[in-house]
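One protein chain omitted, others in place.
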Amino acid sequence: MPFLKRYLLPRIVQYLVVIFIGGTLVFIIPRLMPVDPVQQTLQRITIQGAFLDPRAIEQIRETLLELYGLKGSLMEQYFALWHRLLRGDFGPSYVQFPTPVMTLIKISLPWTVGLLVTTTVLSWTVGNILGGIAAYYSHRRWAQLMENVAMVIRPIPYYIIALALLLLLAYAVPIFPVTGGFSIGRSFVLSWGLVLDILKHAFLPALSLAIVGTATWFMTMRLLVSNLLAEDYIVYAQIAGVQDGEILYNYAIRNAMLPQVTGLTLSLGQIFGGALITETVFSYPGLGTLLYSSINSGDYNLMMGITLLSVVAIATGVLIMDLIYPFLDPRIRYE
Amino acid sequence: MFKVLTSLLRQDKRFLFGFIVMVILLAGGALAGFSPHDPRLWSVVPRDLPPSSKYWLGTNSMGQDVFWQALWAIRNSLVMAVIAVVSSRIIAVAAGLLAGYRGGLIDRVLMTVTDSFVILPLLPILILITSIFKSRLSVTSLGILLGIFGWAWDARVIRSQVLSLREREFTYTAILSGMSTGRIIFREYMPFIFPLITATAMNNMLWAIGMEVTLAVLGLVSLEVPTLGTMIHWAVNSQAMLLGIWWWILTPVVLCVFIFLALYLLSLSINQFLDPRVRVQRLQEIKG
Amino acid sequence: MKLTGRYAGLLLLVLSILVAASSLALAQIGPDIPREETLIVDILTGRNPNPRRFNAWAPGTTLDAGIQQLMLDTLWCVEYAQGEILNVVAAAPPMYNDDYTQMTVKLREGLYWSDGVAFTADDLVFTVETLKANPGMNYQAEFDMFVKEVYKTDDYTVVFELKEPNSRFHTYFLNRWGACRIMPKHIWENVDNPMAFDFYPPVSLGQYVLKDVDPGGYWFLWEKREDWERTAVGQLYGEPKPRYVLFHFYGPPERKVIAQSRHELDMCDLTMESLQASWENPGFRTYRKEYPWIVNIDPCITGITFNALVEPFDNKDVRWALALAMDIVDVMALSFDGAGVMGALLVPPTPVYLDWYYEPMEEWLREFTLDIEVDGAPFKPYDPGAAKRLADYAAGRGYDVPDDPAKQREIFGYGWWKYAPEVAAQLLERNGFSRDKDGGWLLPDGTPWKITITSHPNPAHPAYKNSFAIAQQWRRFGIEVEVVTTEQYNTLATYGQFEVSSVWPAYEPWGGHPDMYRTLRMWDSDLHRPVGEVTYGHQGRWSHPDLDVIIDKLEKIGFDDPELIPLAIEGLKITTAEMPSIATFGYPGFVGWDETYWTNYPGAENPYQQPYQHWPNFKFMLPFLEPAGNK
Partner (left out) sequence: MDVLRVEGLKAFYIVESAGEQRAVKAVNDVSLSVRENEVLGIAGESGCGKSTLLKSLLGNIRPPLRHMGGKVTYLQGEREVDILSLGKEERQKLMWQHISYVPQGSLSVLNPVRRIGDTFRSFVGAHLEIKKEPGRFESLVKRHLEDLGLPVDTLKAYPHQLSGGMRQRVTIALATILKPRLILADEPSTALDVVVQRGVIQLLRDIQTEQRNTIVMVTHDMAIHANISDRVAIMYAGRIIEEAPVEQIFMKPLHPYTQYLIGSLPRIGDKSHRISAPGAPPSLVSLPPGCAFHPRCPQAKPICRQEIPALSLAAKEHRVACFLAAKEDADVDSTEAAGSR
């Protein structure tokens, strides 16, 4: 089948290459860092222990190198990495030794996924619809207003937006919680109250992400649609008296959506890297803070685990996207 | 060129706005050299003063004049962005031309690498790298680092342009007339590729400036070099928002907005001037 | 446009539901936990990514979210506000034999684990034996090295037979900011792999027991035990007042300010700036109610460390020159707006150490000279008037500062080194340094002198601000300085890959005991390693034969020997004359307390206890807090 050979096969090869490059990168980069995970652990012990005999530290160091699997040459470590990864094992966290990296990721992942999937999809949808509308009715005053607002919001550093929201809605007008995923002491039994509670806590981080996300999608979509408006099939449909709503949705947005869908895949894949800044600002219990603290503490395995997961997720997302793309764009299917 | 500029300035209000803002910003950056203070010295002026006729944008908690700091920040951020743009353009053009012109295996290999760079989660990787090199991350090296990660997208755009050029008549004519590959590329293709380079450069510049701010907020760049990012870093960590030192935090934020607006509007009208299709083409390239 | 309208409507509906839901319950804590019976405190070390791990004996477990404060009491504990050592689980101080090869511990009677099982000598013996047998666990190496045998003589007496003499073996069980804690034998004896065991839900020996944790690791809720009197603190101080203690990490300082403004955080650590931003919060107070607000009893000294193995910092004159090129008043002004207690010695200037060391050494300091002549007389670098200069600066900033010199000394410290750039220049020039035409310093080989300071990456950490402030001094003096803040600064220091670092200039002493062995021992020459190797001594890699002799002597005398202080003073004279690190000021603790729900915090006016929530001693404070009566 030529479709298989010309379309599918290159994409699967691509998929494997990306994962390989990603895995190699996340193996090499941390090892270039002067952070020594054993040293970091020793430091924690030194801070926590009353007084360690200097000679004892030498002994602990040896033991830890052994336990962490950091003995042996880089090549050996590198092969050990792929060997483990193929079994879906990211090894133990160094800092939280001997807890497996997977356990830590599993604790944090649901929060990040919950927050980011919702906001990404929401802002993608809203941004695209508003962007399409604003482009279609670009001469109207409200459309221009929307564009100007988006144009000003877009470049403000996200960190500032998040912080400003927090100060505004948790400090100046304290209607939302400052931090956390849900109320303290609330039993974690599924109920309407719990759902509401989680939503309430997720609201500010979600809002901050949605504002920026919507503005970004809005601007791309506006550009795409305004370029499409000169297309013959849109002009033709307009002449034929097809209603604006129909043209906007089935003609303009449907066509402009194609690149946006790919964009969505890419940004959904980024979830596994965590919304690093969001989570730091709102102290949200997700992967972003986990990743950041793992970098700070030189926890190679945890770093590699999260980054690699992110690479795999994006690559898989893009692969799936490539596979279903022909269904979205009939032109590709019959190429 | 000059004629194009004047006609764009006269007929396109967006271009006019972007141009004026950009000229002001560039002039500001150039003016930084005349700063009466070493930007890395503290306690050169009284602390925490609001804007006044003496200190146009007030002073910060470290005893620096926000106005002059801002000029330095513009200069450094723009220099950083330009370096990022130039270096990423070089890679993108080289990869795009080679892949598009040679085709075959080279094309496939190059495009696979390119796609990998598009897909890799940039922020975690950049954080990893910057936390290694932080101490040595000057404005120049940060620019180059961002350049290394910012080319992939545009290499694809250039490649597809070359692909379509290759199919055109004049390429065959040129080949038949014995023109060398280099001459074909530079004499025949460049006029078509150059607009693409300009168009993608603006977006890349915005990306580089935004990335610098993110990394600086996380404290991952050389903090004593004033850039838009480090200005925000110091202001936030000195609680400028809570303490009401708004002139300190607002200055870099407003500058960010203006730089973005200027570059965005410039790129929009330049694109339109060159070819209204380019932008769509670029965005549609995502699907690869 | 119909469709858009519908979307907007939907969005508005969701929004209003959320807002309505939010305004119903404002507080962070759930409805079942009464706020007025709960003390909410900050977690110093941040989010705990593995919140259901309570194995305090494996490396890496986060301890300061309740484990060390409320759950696992230790044998002894340092109390540095009063300068004493408390017997907590132990009933008495340790008893050594004459050659320090045997240590006997008497345990408190009537203590119970939170699951109702009695605490006995078996628990302690089991703990030591278990740790000793499991490589990788905390204290395994130490116990392996020193413990020949551990056994009980009765249910409340444990004897340690040591392999070699060790006059300070008990300090492994002396809680300063961590110590060896005791395992409940009845739980751990069934554990196969003590390293992997999570110990969840945990069993407590303290007055509180874990009630709930955040799966995300941001908070830990502890509840008062019903049998609180069957604990060491119960026997010592009685019933703790809060029914719940909530450890809650809010994030960077501004978030703590916000939380306190909402009365959702009672005790926390702030920074100078966030403290200033907190004044509008009703009920807010600091350690001192007036300027400089900070905690002055923290047993750590800040400063800057030279790498003695790197040129030109191997030269004592260079180190002294850099000290004299610093204006301590400007350093403190830049880093904390003058709030701090300056200390010239490598000893934290807390009230007890001022009594033990600064007071006795003041006369010596005043007369101390460098071997360089200024105006024909040996130069005396000590400046007893530095505190006054700092006080004048603060007054100039509009703060209320007492005029009484004695009060000023108490608030700002005893004195520091003179700001004498010209003497510094003299010191450098006689070592071959020179200046270029712009006044920039050149190394003896004629190349420009550039110093890189490696520092802590967290803006909330004192070392961060301090290194930038010090960089300013040297830059003004004509040296090119770069500050590199990096997560790796500690590792870099341990490997000796630095020139100048903001790691602790000297190891912290016990805090509540005059013994300086803990500090001085780190400069022992046999601990030092070349650059590129991990050092187990002080990262500055400086040592001195005379100091080695003093360390040897200290090692041979016991913890309560009257010679401790005189010996330490001799050691400190050496570290002063040699200037291996420059001490600047005591660790400024910017504590912020909210008095809306709780009062009688141990502030400067009544320092009955150390003031932090992250120290193990926090538990001793709880019986003295008073509910403010607000609902």
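The chains carry the letters A, B and C, assigned in the order they are written, with residues numbered from 1 in each.
Just so it is clear, contacts are C-beta pairs under 8 Å (C-beta built on N, C-alpha and C of every residue); 3 or more make two chains touch, one makes a residue touch a chain.
If you're wondering where the values come from, they're calculated on a predicted model, not measured in any experiment.
Of the listed residues A:Gln59, A:Thr125 or A:Asn255, the one in contact with the hidden chain in the full complex is A:Asn255. Although one chain is not displayed, its contacts with chain A can still be listed: residues 231-233, 235-243, 246, 250-251, 254-255, 258, 328-331, 334.
By our rule, only the chains that are shown with their structure count from here on.
Distance between chain centres (mean CA atoms), chain A to chain C: 37 Å.
One simple way to say how far apart two chains are is to compare their mean CA positions; for chain B and chain C this gives 44 Å. Mean C-alpha positions place chain A and chain B at a centre distance of 23 Å. Taken residue by residue, chain C touches two or more other chains at 254, 257, 457, 487-488, whereas all remaining positions touch fewer. Across the assembly, chain B contributes residues 131, 236, 241-242 that each touch 2 or more other chains. Interface residues of chain B, counted against chain A in their complex, comprise 108, 112-113, 115-116, 118-121, 123-125, 127-129, 131-132, 206, 210, 213-214, 217-218, 229, 232, 236, 241-242, 249, 253, 256-257, 259-261, 264, 276-277, 279-280, 283-287.
By the touch criterion stated above, chain A contacts chain C in their complex at residues 33-36, 39-41, 43-45, 47-61, 63-64, 67, 93-99, 103-104, 107-108, 111, 126, 129-130, 133, 163, 166-167, 170-171, 174-181, 183-186, 188, 196, 199-200, 203, 244-245, 249, 280-286, 289-290, 293, 295-298.
Against chain B, the residues of chain C that register as touching in their complex are 253-254, 257, 271, 273-274, 276-277, 330, 333-334, 452, 454, 457, 459-460, 468-469, 471-472, 475-476, 482-488.
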